[in-house]
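Let me begin by handing over the structure; questions about it come next.
One chain of protein is taken out of this complex; the other chains stay put.
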Amino acid sequence: MKKMLATLTGIALVVSSAIVMASESSDTIKDPAEEWQHLWTEVLVDLYILGGIFGALAIYWLFKYRAKDPDAVGDGPNLSRAQVWAWAIVPCVLFLADDLYLGASGWSAWNVYRNVPENAMEVKVTGSMWNWEFEYEDGTTSTYDVDGDEGEKGDGLVVPVGTPVALRMTSTDVIHSFGLTKYRVKEDLMPGRVTYIWFYPKEEAKSWVTCTEFCGASHARMYAPVKAIPQAKFENWLAKRAKEEAEE
Amino acid sequence: MSAESEKFNLSEWIFTTDHKRIGVMYLIGSIAAFGVAGIMAILIRIEQSSLGPTLADDALTAGQQYNEWLYFHGAAMILAFLIPGLTGFAANYFLPLMIGAADVAFPRINALSVWLFWCGIIVALLGFVIPDTPDIMWTGYPPYSILTGGNTAFYVFTVHLLGFASILGAVNFLVTVIYMRAPGMGWNQLNMFVWSTVTAFVIQLVFVPVLAAAVTMLLFDKYLGTHFFDPSAGGDVLLYQNLFWFYSHPAVYVILLPALGILYEVVATFSKNKIFNYKAGVYGGMWGVVLISGEVWVHHLYISGMPNWIRVGMMISTLLISLPVGLLAISLFGTLYKGAITFELPMKYAISCLFLFLIGGLTGIPLAITALDLHLSETSFIHAHFHYIMGIFATFSVFAAVYYWFPKMTGRMFNEKLGTIGFWLNFIGVNVTFLPLFKIGIDGMPRRYWNYEMFPQFETWHFVAMIGALLVAAGMLLTVSNWIISAFNGEPASDNPWKSKSLEWTHTVSPPGPGNFLKPVEVETDWTPYDYRK
Partner (left out) sequence: MSQSTSAEHAHHWEVSWAPLVATFGALFLIPFAFSAYYVYEDTFLTVIFAGIGTPLMLAGIAKWVSEGITEKPLLEGVSPSGLPYFIVSEVFIFLGFFVSYWVIRLSAGNAWPPEGTPEINMFMPVIMTVILVASSITYHVAEEKYDHDDLEGFRKWLIISIGLGAIFLGCTIYEYGHLLHLGFGPSTNAYSTIFYTITGFHASHVVIGLGMFIAILIPALSGKTNKYFVFCAGVYWHFVDVIWFFVASQVYFW
């Protein structure tokens, strides 16, 4: 009975937050996955340019300065004092500028990663050898059993489309890590501490959370599905889960 | 060619205190470690070539044995192959020759160091014999390493033995370079390799002890019941990771610097050219790396839940590493400029290293950016990054070193044809192995996963990578057997077949006898190891 009540209030909360959400345009929220993609492209271009310059020069010189006869010797320049300094300072300034540019872009993306939107739905995540447990705001839990029979494995993490999800995570034994490839987030779970990440499921999708910190023999089988489903379906699912749990 | 007449005398070898023979023993040990760890790598690749268990019947066995292989592979490759290969073998054999010294400052401590290294290898290999093989990965993070049924003590002792060997080496070589340079040899006349070794040993001297402290605490926590890393009794879970990476990040520069030092020597010799902007390379590049190396370790803990400010702070300091490394890149690439380049086998390795260095180094940049790393961390993108810079670039530099100095060490020539086939197999093989790992890493393939049934789309790439690894195995086998066969049966080589200007080539025979030089070496004030124009 108590659990039912909790479930109801939980649903009410989720619904009201969804309404608030819907009233403010949803794309004002910057989400980690988007930031990541954006930054990645930027960095990649940068690296291709740097690597291209060095690589092309090397190839060109290797071709151009092949020894013409076996006794030939090189004719590298004798640098004057000023040239020695110039060849150190000018590249450093250029590299520094590039680093600071990358660092600044990285920092703003980082802020998106660490600032959870106000209206996020919170889920508690507990990792243990070798299992994930998800607990919703109303106390309902969900897990996933990789060795279970088809249809009885459990649902893993189910979230509503359109609501940012914040995970508060801890571990009961060793260090695990919550790696959510699709949403480009990852953070460790430790005994005795609580860590957090958040992500933003914008459309219906099924993906996987994999444990990404080494945790023993079944580390490679510590995974669970992450399903983003429409708000209404999610509410049904949560109510159903709550009922199942009350019966257990 | 003095060795021709000498008879092989076993006790003169195993009790030797001569730096050259100690260098050779370092080489044999590290190549043995490389061979065994390489076989583990092949098993790993075969296991990963299909979705489920490939080399075992059930998932639990597959997981357990995979972890044991991967533990040995990572730990042995870094601690028992590369670091001793570069700072043990190469430094031991060539540094005293390059500075015109008869031996190192403390020959007996040098012998102590090589035997500690061998004991480290023995302990690591015994891991396969004991019933509870270590399975904690080379990083050994607690609480897992404390809770596991595996033998964490062997991991700790391997680290202790190899670490202590390294500290003794550091003391020895720093003193040697400071006090035993040939008369007239100033600091700006040292070979680049000598500088790179000096800076690598400065790092070892300061940071290895911290690792030793960290693993000692691990040992006490597991076997004496202390609580350093146990949060329920007031310990700190992240303490170990911080101490570990406080050493193990600088350790990558212990690898990078001597590897670059070798390339400087090879590139200068085969371009018959002087080093471009020597001073910027040494004082800006190498010492710059030393200076920054200790302030960046948290980039391995980006996903560990460290406080926000330190994650951002160390993103900046990590990015700044590209300044000194960039200076090194400029002086290394610049050495080709206006050279007279020939393409013998050591140079083939060196040239391939230039590109591998760019790929491996530049892919460190996205990892350094915290937000990008929150996705890339613990994926096979990391594998691709460090195999390129370490598993290929630095490993190839060891191969370049062995080939380059082969005539010096043995008085014989290697088989160029066999070596070249080996080179191409290696070069093509590693790229086929590790390029796919970038791709599937970005798509989310997790690290240390023998199983990826949730991502069946990666199977093709894993299979391709296995083919690559088999090519590498063939290449490596060819390479190592070439060394062994040529060491005994190669064509006799002249004392300076590459026409280098460096002391180890110009002032002594191949291989050098006891005391290294027939008469004491003295150098002019305007001598450098790279003045080909004279």
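Order of writing sets the labels: A and B. Residues in every chain begin at 1.
By our rule, a contact is a pair of C-beta atoms (placed from the backbone, for glycine too) under 8 Å apart; a residue touches a chain by one contact, two chains touch by 3 or more.
Not measured: the values here are computed from a predicted model.
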{"item": "Contact list for the unshown chain, restricted to visible chains", "value": "B"}
{"item": "Options B:60, B:122 or B:310, residue touching the unrepresented chain", "value": "B:122"}
{"item": "Contact residue for the chain not shown (choose from B:86, B:170, B:200 or B:367)", "value": "B:170"}
{"item": "Full-complex contact with the absent chain, from B:31, B:44, B:70 or B:161", "value": "B:161"}
{"item": "Residue of B:236, B:459 or B:495 touching the missing chain in the full complex", "value": "B:236"}
{"item": "Candidates B:47, B:103, B:344 or B:378 - the one touching the absent chain", "value": "B:103"}
{"item": "Residues belonging to chain B that touch the chain removed from view", "value": "9, 11-12, 14-18, 21, 100-103, 105-109, 111-112, 115-116, 118-119, 122-123, 132, 151, 153-154, 157, 160-161, 167, 170-172, 174-175, 178-185, 205-210, 212-214, 216-217, 220, 223-228, 233-236, 239, 243, 513-517, 519-522"}
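Everything that follows uses one rule, which is that only the chains that are shown with their structure count from here on.
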{"item": "Gap in Å, rounded to a whole number, between the CA centres of chain B and chain A", "value": "31"}
{"item": "Residues on chain A engaged by chain B in the complex (per definition of touch)", "value": "32, 35-36, 39-40, 43-44, 46-47, 50-51, 54-55, 57-58, 61-62, 65-68, 70, 72-77, 79, 84, 87-88, 91-92, 95-96, 98-100, 102-103, 105-107, 109-110, 112-114, 173-175, 177, 179, 181-182, 184-188, 190-193, 195, 197, 208, 210-221, 223"}
{"item": "Chain A partner contacts - residues on chain B that touch it in the complex", "value": "59-60, 63-64, 66-67, 135-137, 139, 141, 143-144, 147-148, 231-232, 237-238, 271-274, 276-277, 279-280, 284, 303-305, 308, 311-312, 315-316, 319-320, 322-323, 326-327, 329-330, 333-343, 351, 354-355, 358-359, 362-363, 365-366, 369-372, 374-375, 377-379, 443-444, 446-452, 454-455, 532-533"}
